[in-house]
Structure formats: structure tokens, C-alpha cells
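Missing here is one protein chain; the remaining ones are kept as they sit in the complex.
Letters A and B mark the chains in the order given here, with residues in each chain numbered from 1 onward.
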Amino acid sequence: MTFAERMLKIDRRIIFLVIGLCTLIPLLYPVGLAIKISPEVHGVYDYIESLPEGSVFLLSLDFDPASKPELYPQAVSLLRHAFKKNLRVIGMTLWLPGTGMANEVITRVADEAGKVSGKDYVFLGWSPGGGSVIINMGQDLYKAFPTDYNNQPTKDLMVLKDVKTLRDVAYVVSLAAGTSGIETWYVFGKDKYKFELGGGCTGVIAPGLYPLLRSGQINGLIGGLRGAAEYEVLIDQKGRAVAGMDAQSATHLAIIVLVILCNIFYFMLRKSQGRTGQQPG
Amino acid sequence: MPFEILLGAWVATGLTLFIFTFLYQDNPLFKLAEHLYVGVSVGYAIVKTYDTVLIRLIYEPMVKQGDWSLLIPLGIGTLMLARYVPKAAWLSRIAFAFIVGVGSGLAIPRVISSYILKQVEDTVRPLASIVQGSPSFTYDLLNPASNLNAVVLLVGVVSVLFYFFFSIEHKGPVKVAAHTGILFLMVAFGAAFGYTVMARMSLLIGRLTDLIEYAEPRYGLASLWLLAVTVTLLAAWSLTQRGKAAPPADG
Partner (left out) sequence: MNFFRRQLPLLITLVTGLVFAAQYYVPHPASEEMLTNVTKWLQIIGGFALVLGVTSLFHIHAVKIRRREPGWGYSFVLYAGMLGTIVIGLWHNGKEVVNGTMTAFGWIYNFMMVPLQGTMFAILAFFIASAAYRSFRARSREAAVLLVAAVIVMMGRVPLGEYLVPLSGDLTQWILNVLNASVRRAILIGISLGAVALSLKIIFGIERAYLGGGKE
């Protein structure tokens, strides 16, 4: 077995160790490289910034614990921004496993900002049905969610005064890890009820949302942990996302080096097997 | 620190490390955590469904507000469950017919409007602009709305559609269009791979951040103690497996 062959068949646990260390070391010893803000993240920030006090902002936390590291920091930053701007905040989720997490983040950030449930914000909870929940909210919000997460009738809540349908909502942001998510909010919501829509999403689904961004169907997109870090920089409250950026840098660099090494060994092998007339695997 | 939080930190750390043992190889610690995960998740889903659907969406509106029209979806939902009674299983077809029919009806106009018309509209933009009465062409690559990018976008959309839809033999100009489509596709797949790497690494960063937090003295150094315990258990199990199991498959 040649050197290149041996290297290409290296025990995968060595690669696991490299990745583990590349993540762990920067988390323990951060460097704090500068983070540039992309126009798509600015889109969401600028729109919230432009909303007058008391406008209705709906944050749909459409993700489960599997995507918590990417989307939870986005939720924290968006909520901090919305509460700072004194917007009326409606929280909800279309993803059943995310219910507890969504309630926790909204309550925690609201407490931090001194906001009161029912008066300044409400968490509606989860409802099954995806697109049909959105249509139903567009038709009659009180009917879609007769009570909030704390079993308070939504009709009686001060924060929902004059918010009868989605047409009364100024801005909706869906933080999505898949379907139901941003596209669902557009197709079954914005298309008919004409509110402004922004998005936050995991890195996996982010590239697929660029056509909607280009056509103006969403006015901004916060992609993955990097997007969350950009938002933290914008609101000047650095948190978990910014703290994770050094580790993100190190792991990306590690993968790039691995890919380059893999190709060097591959071409070495091809060259040596070319001489002997064999095909490399 | 409240006891339940401290206990929670130890349990969360232990379960996290048990799942990570899979990186060494499949083992009972991983299987235990994996099955517990499925059990707890299903239990959570059942409780939430009961509380949200039966209590908040059906019982309260019907009993407290007298909205008896909700008997209709209750009936349709029950018909779905007829699937488990062999003699009455055909009744579930009525429920599925209703759901699929309404779902298709709702989707058709909305999908056409949102995904087809809006996307086509943004693709067939003017390829040159009129500035102060005279035509101009902007070359700024960093501005997605520049004329040059409009041309690239149009070429990309058309060539990819061409590659997917035209099953005629790829010769001459057709070959050029299809090959252009392939190149565009490769760039998009590369971007998707880059973003997937980014996402997966973020998830790992999230879990390791929690483990670092739980390694603090206020949590009783939970991560460090439990790491030692997990490694010991794994080593002990590994010793009992010597000669029994095949080495892990590479890949």
C-alpha cells in the first residue's frame, strides 16, 4: 500500500478528533475576528428599525431542538431588537417539538426587557396544520388561536387589540429549519394577506431561499449561526453566535485542508496507478 | 443553584456524552440514549397534541363557546383512525379524500402565484436600463439587481430548466445549453455543501458550548466527571467485545 493509499484510508476517528479539537479550542480560547454584515441580514434589521412603536411583530419559531444552536440565538437577537423598539410581539410555532423552547426564549427575553405577557407580548403556542394554521390566522386570528399558551382568551389580550387577522400584522419573521417555515408563510400568508415577511433559517436550507429573496418575496434572510452573529453585532449585544464564530472559522478551515489533502493524495494515487495501468478508487 | 437545575445539567451532560460515544462505534450507551430520545420525543408529542387539539381546539370551543360545528373535523379525524379497524378501514378513505382534496385545491392557485408567476416575473427583467432617457448597462457584480447579473440569472434559469426538461439528444446548441446548466448546478451544489458544513458545525458548536458551561464548578464539574465515567464505561464495554465484534466500517 502506497503512502497516498494509506492516507486516503485513514481511520475516520482521527478526522473526528481533528474536528472535535478545532471546535473545542477556539471556544475555550476565542480570538474575536471581525464579522462583516451581509445585506440580507441588514434587510431584516432595517425593517424592524423602521417600524413605529406599537407595530405588531410576529415571530414564528418554526424549528425544533435539533436546530437550536443556529436559530435560538437568532430568536434572542430579534426579540431583543423588537422589545427595544417597543413593538407588540406575537410569538408562535408551527413545529410541535419546538414549543417549550419557543416559550422559554420569548419569556426569558421579555423578562430581561421588563415586558409583560398579555400586554407587551403573547406566546400563542403551537397548532397543527402548517399552511392551514396560517390561512386561518389570515382569516381570523382569534379563531386560529382561541387561547394563548397560558390559556388566556386571545380576544381579551391587550397586546392583540385590533389584531384580528394577519392583515393587521406589520412584520412577520419565520425562523425556519425546514417545512413548515418561510415558504409556507409566503405561500399561505403573505401572498394573500400582504404583510411584510422576513426570514431566518438554518444553513442547510438557506441557499434554497435566495430565489425568494431576489424576487422580494422576503425582505431579508438571516442564515445560520453566521447570520445570528451578524444580527448580534447589529444590535450591539454579542452572545452565543458571535462566541461561536471562531470555532466556525476553525472547523471550516479544517474541512478545507482535509479536502485539499484528500485531492493531493488522490492525484498522487492516480499518478502512481496511471503508471501501472490501474484505476484509482 | 436549585437542585433541579443541577440535576438537569448532569442528566443533559450524561445523555450528550452517551450520544457522542457513537463516534467511537455503536454501543449500548448510545443505544440507550437513542431509544430514550425517541421515547421522550413521542411522549412529548402525544401530550402536546392532546393538550392543543383535544383541549384547546376541540373541547373548550365546543363546551365553553358552544361551537358544535367542530364535530365535523372531529368526525373526519375519527374516520382517519378507522384505518386500524380492518372491517371499517375503507372509511378512512373518505377522510383522506377530504384532506387531499382541500389541500390540493388550496395549494394550486397559491403555488402558481407564489412560485411560478413571481419567480418567472423576477427572471424576465429588462436586460438594460434607461438612465436619463438613454439605455445603459450596469456591470456591478456585487449588486444582484445589476444588468449583468440579470443576464447571468436568466442564462442560469434557462439552462438549468433546459438540462432538466429537454430529454432530446444533447447535440450542438442543445449540448452547449445543457452543459451550461450542469456548470450552474455544480456551483449551486458546491454552495449547498458549504452551507451544510456551516450548519453541521454550528450544531456541534452549540452542544460543545453547553458541555463547556456544564464543566464549570457551579455545576459540580459535571462534564468532566461524566466524561471520565463515559470513557470508563465505553472502555469496559469495548474490552468485553474483543474478539466478538468486527471493527467499525470506514466511511
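Convention: contacts are C-beta pairs under 8 Å (C-beta built on N, C-alpha and C of every residue); 3 or more make two chains touch, one makes a residue touch a chain.
Just so we're clear, the structure is a prediction, and the values are computed from it rather than from any experiment.
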Which is it among A:28, A:116, A:158 or A:256 that touches the chain not included here? A:256
Quick one: say which of A:73, A:91 or A:207 touches the chain that got left out. A:207
Of B:201, B:215 or B:234, which sits in contact with the chain we cannot see? B:201
Can you name the residues of chain B that touch the chain not displayed here? 4, 7-9, 11-13, 15-16, 19-20, 22-23, 31-55, 57-58, 69-70, 72-74, 76-78, 80-84, 86, 89-112, 115-116, 119-120, 122-123, 141-142, 144, 149, 152-158, 160-161, 164-165, 182-198, 200-201, 203-204, 206-207, 210, 250-251
Chain not shown, touching residues in chain A: 8, 10, 12, 15-16, 18-20, 23, 33-36, 38-39, 64-69, 96-97, 99-101, 103-104, 107, 127-130, 132-133, 135-136, 139-140, 143-144, 149, 192, 207-208, 210-211, 213-214, 224, 226, 245-246, 248-256, 258-259, 261-263, 266
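The working rule: only the chains that are shown with their structure count from here on.
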Measure off the straight-line distance from the CA centroid of chain A to the CA centroid of chain B, and report it in whole Å. 12
Chain B residues within the chain A interface of the complex: 23-24, 41, 44-45, 48-49, 52-53, 56-57, 60-61, 65, 106-107, 110-111, 113-115, 118-119, 121-122, 144, 153, 188, 191-192, 195-209, 212, 248, 250-251
Quick one: which bits of chain A touch chain B in the complex? Just the residue numbers, please. 9, 11-13, 16, 19, 23-24, 27-28, 66-70, 96-97, 99, 125-128, 131-132, 135, 146-147, 151, 183, 186-188, 191-192, 202-204, 206-207, 211, 214-217, 223-226, 240, 243-244, 247-248, 251-252, 255
